[in-house]
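With one protein chain held back, the other chains of the complex are shown just where they sit.
Chains: A, B and C, in written order; residue numbering restarts at 1 for each.
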Amino acid sequence: MADYDLVIAGGTVVTPADTFRADVGVQGDRIAAIGLGLRGARTIEADGLLVMPGGVDSHCHIEQLRKGGGADEETWTTGSASALAGGTTSVITFSTQFKGGGILAPLAEYHRRAAKAMVDYGFHQIIADATDTVIFEEVPQVVASGVRSLKVFLTYDPVHLDDRQFLRVLAAARRTGALVTVHCENYEAINWRTAALLADGRAAPKYHAWSRPSVVEREATHRAIALAEMVDQPIQVFHVSCPEVAEEIARAKARGLKVWGETCPQYFVLSADHMDRPGFEGAKFMCSPAPRDAAASEGLWRMVRDNVLDIVSSDHSGWSYESPVGKRVHGTGAPFRDIPNGVPGLASRLPILFSEGVTKGRIDACTFVRLTATNPAKLFGLYPRKGTIAPGTDADIVLWDPGKQVVIDNGLMQHIIDYTPYEGLEVTGWPVATLRRGAVVMRDGKVQAEPGSGQFLPRAPYHMI
Amino acid sequence: MADYDLVIAGGTVVTPADTFRADVGVQGDRIAAIGLGLRGARTIEADGLLVMPGGVDSHCHIEQLRKGGGADEETWTTGSASALAGGTTSVITFSTQFKGGGILAPLAEYHRRAAKAMVDYGFHQIIADATDTVIFEEVPQVVASGVRSLKVFLTYDPVHLDDRQFLRVLAAARRTGALVTVHCENYEAINWRTAALLADGRAAPKYHAWSRPSVVEREATHRAIALAEMVDQPIQVFHVSCPEVAEEIARAKARGLKVWGETCPQYFVLSADHMDRPGFEGAKFMCSPAPRDAAASEGLWRMVRDNVLDIVSSDHSGWSYESPVGKRVHGTGAPFRDIPNGVPGLASRLPILFSEGVTKGRIDACTFVRLTATNPAKLFGLYPRKGTIAPGTDADIVLWDPGKQVVIDNGLMQHIIDYTPYEGLEVTGWPVATLRRGAVVMRDGKVQAEPGSGQFLPRAPYHMI
Amino acid sequence: MADYDLVIAGGTVVTPADTFRADVGVQGDRIAAIGLGLRGARTIEADGLLVMPGGVDSHCHIEQLRKGGGADEETWTTGSASALAGGTTSVITFSTQFKGGGILAPLAEYHRRAAKAMVDYGFHQIIADATDTVIFEEVPQVVASGVRSLKVFLTYDPVHLDDRQFLRVLAAARRTGALVTVHCENYEAINWRTAALLADGRAAPKYHAWSRPSVVEREATHRAIALAEMVDQPIQVFHVSCPEVAEEIARAKARGLKVWGETCPQYFVLSADHMDRPGFEGAKFMCSPAPRDAAASEGLWRMVRDNVLDIVSSDHSGWSYESPVGKRVHGTGAPFRDIPNGVPGLASRLPILFSEGVTKGRIDACTFVRLTATNPAKLFGLYPRKGTIAPGTDADIVLWDPGKQVVIDNGLMQHIIDYTPYEGLEVTGWPVATLRRGAVVMRDGKVQAEPGSGQFLPRAPYHMI
Partner (left out) sequence: MADYDLVIAGGTVVTPADTFRADVGVQGDRIAAIGLGLRGARTIEADGLLVMPGGVDSHCHIEQLRKGGGADEETWTTGSASALAGGTTSVITFSTQFKGGGILAPLAEYHRRAAKAMVDYGFHQIIADATDTVIFEEVPQVVASGVRSLKVFLTYDPVHLDDRQFLRVLAAARRTGALVTVHCENYEAINWRTAALLADGRAAPKYHAWSRPSVVEREATHRAIALAEMVDQPIQVFHVSCPEVAEEIARAKARGLKVWGETCPQYFVLSADHMDRPGFEGAKFMCSPAPRDAAASEGLWRMVRDNVLDIVSSDHSGWSYESPVGKRVHGTGAPFRDIPNGVPGLASRLPILFSEGVTKGRIDACTFVRLTATNPAKLFGLYPRKGTIAPGTDADIVLWDPGKQVVIDNGLMQHIIDYTPYEGLEVTGWPVATLRRGAVVMRDGKVQAEPGSGQFLPRAPYHMI
């Protein structure tokens, strides 16, 4: 007689702290039991597989609205497919604001679009124009609706905030109990250096990295921390690219501040050299902050082990390479300044981190789970519903073959983008099945979910990790 | 129909990483399931209680043989009762060596005595005389028998080792895959200072602390780390009393060395001032290293939060206050040098750490579990059998009432020692039941176990944490 | 027969490194010899006195032009008198720029006004509007004329520069071989906090300190260093108020950057509490950055001893207390935002530093000389002509009575300002005579110099110290 709707049998369960052989019993959309000899109406054999919480990708861009109209190429259906193919079951994407406009209306549009999602989802609310209306009227409503994090850019036309506006956002977040996430690079310094490079005829993709050296990232990170310290507001620093930047976070933590740091797979496996490929090829690797070098990557691993960097997200932000509206929107001869930034990574996040981290012995499997699921869930108010394997939590589970060797190619990514910057990268360890709230939504690479089956995740206040 | 022999129902399970409401199903002596709505032949209601792994006390002294014959007052039955009363289900005690003798014979005697244990147990093998026979013949046998840690003293007549002997022990441990644990204080410096104090008529208990300032502990800790680094052998530093000492461990970890640190409740709640009580009373608080001051205690909490100190053990080492063979063995006018060192703490370890740590908001419950159960189990090769709550592991469980307010008195301790240094200390949070391999061995303070029901734990190689 | 025009006989000569008894022979306006038994046409007996290099005050404001017309109260004659009374023989003041205007014209005006000086002088060129004309045409001329340092403000209406303009100044300095000095506080953060305080009715002088906590100074300091690092341009950070800020300089030095730090006597002996005096009295102590507290002062001494802070200047910037154009220009009920900033300190700089530093045993006399004369001379291109006692250098000498006890009162200051923030401060050590290029220009407090006897000091490139 079956006790559970479904039993994942014989696998090795990985929680944020423990690794043990056990069955996992699922009832409805929740985990009901972890035990030995569980009996289910259905059974999935997981011998030799790791049974881990579904990935939580707390930083990715999907169907982000563009100023002129339209949206990012990556749609909720393709983006969801890519996430599920890669073992990720929850995402936090962005709701944007355009200067002169409010945030309620775009957020409604984001909800409308996300209704096609096949993963569970939440939003960070970008503040690009800290008007009184936005700060005092709209932010409280948005936060109360479960969008419990505000995002600010310290660089990028036209969204960057100056320090005054940033302080207003920090104060608004403090009043409403939201977290603030920050893209930290110095706007003026990048503009100044960019103008100098272009004036000098240095326009190829590789000069993207020259235009924004790590010192501009370290500067903005220190500044963001200092202003947050002044307002007494917790922040998360997005996409830390190198240990010098992480050191600012470490110093803040040592002072007792609530400052957290994220990094992304691109900073572990890409480098500035990738942007120096012949022709326009370098554009495929352009993202901000720019990838640095091998020493920086090794330093990031140290910062991960020392609990300075808590989260590894994808910052999935795709622009197709061949499409006229992608990387080459301004032509293949465009100066680096005019080439859209961002690399896709929803599907490759977990495999790259597992292979470079766990397989190569830099971290253990529990740390992998913390970085990719538990910590993002905790920091962004989704825990314990998401981010661990325990009775009562959503049955978001990825079955992982730790020995499977795969050469990454773009077909495996299942995103809409026509390339992956990791083409040809060999990884060991791969997701073979993904369950989302108890339903098998990916099996052996085949995504099987209905558009619209994803749920909006209203989020609780951040849980201090 | 019951699926399990026993179900602990409705409690809040605390693992090293997660806290969630669930039932725990026990089959035989193991945990079989963690789930919702489990059915057991018997049920223990745990509503409002925390369900945590039984404590692992990796440093305590029980029936330790004395040179002149006889043994420590604390017996395996009383010591076990104290442990179970305090929520601890596994202990690691010591097998001693006397100069001129071997280690096999005493170890057999320790096994014989421990046959009365009511907790599960293992041994650290003290090396006090690093002869060729011991190092090359006996250590390999002892380690192979599951006594996988060697203990050395860098101070204390007559057990202290000089650097040459210490190096021999480190090398022996490396060859056999054992861990080395170290009592770090500088022997000659303490002797020199002690002689000066006594010559100066400063003999009262409080001068114990003067005789061994933190600099002698820091010195020996740095030396132990350096010699271990030279031999490439992992070590654990016992009973770190202050942050200056912990800083040496932090530096070692930052260099990538395998060095771990332990501290004890006495360093969180006692201070040198306790030894300055009138008359002989100060003797009750004498232990080595000596407790420091409130700032040192606060610094230790920081070191715990920064993962520099991984384990909190009791260093239970009792000497009765009124007994003629206890603290006053040389009379109540004895100079501090001649008063036996050590304080009892088996039963009070978990309540003090919970109250000072979790209740007062310095650490969360998961960290409490890691410090008192998971990490000692991992470091000393007992994990995953001990130290967590997961299917397949021993059903060693403590049910904890987080809101229960208790004033510590010696009767609650259930040890043989006639006092506790924590008499009168108010704590919030208390163990209300203890299960050892599925059997309820303590309920509401009443220990109900058969002498001899404890098992010897042959230990595996240390698991790097 | 006389070998020298003048011999200072029998004193204790203090150079940046040595202290020894010797006569100093002066020929014309230069030191010609340091020796024993020198014979001079005239002799000044210096038994029991220290013979030190005349002070070099590399940061003070004299007759600075005001936007609406007119200039600071302190004139070149009164400012010179104050300097000489206090043992200072060289000053570097400021030439300002007004937005919309150039820098050549004001500089000419500053030269015209300084023609009345009785001390030797140079200028820092403030850049408040980094237009192309200024940056590319005027800065090279100004620097070539011997004004070899540019000054920027990162706060203060209307002179503050944003990061883009600051980068332009840094680059201009790099091209022309000038040093850049920086007032480091975050403009927007101060404005934001100020608005909040005033909205809250917190307008009294003491809220000046609240409006600009040390974190805004640390932020701007780190930013200034980062942008200078990006441009590879040496900078000096003005008036460091506390050790947290100095730590940013220490970190920069450890990275090998050419970054220097200055502090001022007010940060050793004043604190935020001074601004909390009853009524309008607090205005007397308002300066920016704001003085902090006793712990900060002690920390600054440590930073001085560790060679992180190289220079102690006065930042003399006087506003009379009773004058209708001074502190109370907007009335005694003006909110702190509208009260002019700055405290006078030309005459008190050396006595306070000597008394608090040398007399109290925090530094030795050679360090005093380095901080007040040698280092400013080196950093600002006046060394070896100024800043030491050696043959061939200008005979700028202060005779110092190290045991003289003085209670500071405003009369002793000889400036035009009607108060001193140090009224009543007891100091031990006082200048009893000052020589400027061989001429005795102050004796026992009596200044005896002709207006116009001071010389413009065209400065050489900074000498890396």
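Methods note: contacts are C-beta pairs under 8 Å (C-beta built on N, C-alpha and C of every residue); 3 or more make two chains touch, one makes a residue touch a chain.
Not measured: the values here are computed from a predicted model.
> Shown chains touched by the missing chain?
Spelled out, the missing chain touches these shown chains: B, C.
> Looking at B:A2, B:M230, B:V325 or B:V407, which residue reaches the missing chain?
Candidates B:A2, B:M230, B:V325 or B:V407; residue touching the omitted chain: B:M230.
> For a quick check of understanding: of B:D5, B:E109, B:E137 or B:E219, which residue touches the chain that isn't displayed?
Considering all chains, including the one not shown, the answer is B:E219.
> Using the document's definition of touch, tell me which of B:R193, B:R337 or B:R362 contacts the absent chain.
Considering the complete complex, B:R193 is the one touching the chain left out.
> Can you list where subunit C touches the absent chain?
3, 13, 15-23, 25, 27, 30, 32-38, 307, 366, 370, 374, 384, 388, 390-393
> Give me the subunit B residues in contact with the hidden chain, please.
Per the touch rule, subunit B residues meeting the hidden chain are 162-164, 167-168, 186-189, 191-193, 213, 215-216, 218-219, 222-223, 226-227, 229-230.
One rule holds in what follows: only the chains that are shown with their structure count from here on.
> How are the chains arranged in terms of who touches whom: line, ring, star, complete or other?
The chain contacts form an open line.
> Provide the C-alpha centroid distance between subunit A and subunit B, rounded to the nearest whole angstrom.
Spacing between the chain centres: roughly 42 Å.
> Where the CA atoms of subunit B average out and where those of subunit C average out, how many Å apart are those spots?
60
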